[in-house]
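Only one protein chain is missing; all other protein chains are in place.
Now for chain A:
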Amino acid sequence: MEPDKAKMAEHFINAIPHCKALNMRLTGIGAGHAEMELPYDKRIVGDPETGVLHGGAVSALMDTCCGAAAMCHPSSPSGTATIDLRIDYMRAATPGQNVRTKAECYHITRSVAFVRATAFDDDDSRPVATATGAFTVQRK
């Protein structure tokens, strides 16, 4: 990432207390695209027997990443909020591995942004989860 974009990305995450609490990182940003990472953390485990992360933490990652993708669409909305978000859980994320997600705002109207995202652990060939959502578009 270019230095100015990286700085903006850091600022974006630090401004969101919940993302900061989960140590999320914005790893890539472009026109209608965003990439984020959630480090593995024992505090957000959903199944204590296996150490698998809770779906809620993956939801937070994907929701933020989808929102970021909508925000950086070339039509540059000034703000956004989630209208609805559906997450499909394909498999459990491997314990100990970070969860990475890529989101794409594939269509935007005057008032709605349509976004989809896919999440992976270290294995790029088998997604952990996919998400599709609709977001509000706030005009300046």
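Definition applied: a residue touches a chain if its C-beta (ideal position, glycine included) is under 8 Å from a C-beta of that chain, and two chains touch if they have at least 3 such contacts; residues count from 1.
Keep this in mind: contacts and distances are computed from a predicted model.
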Should one name the undisplayed chain from "ABC transporter permease", "Acyl-coenzyme A thioesterase PaaI, contains HGG motif", "Quinol:cytochrome C oxidoreductase" or "DsbE family thiol:disulfide interchange protein" using UniProt, the answer is "Acyl-coenzyme A thioesterase PaaI, contains HGG motif"
Counting contacts across the full complex, list the positions on chain A that touch the omitted chain.
15-21, 42-49, 53-57, 59-64, 67, 81-89
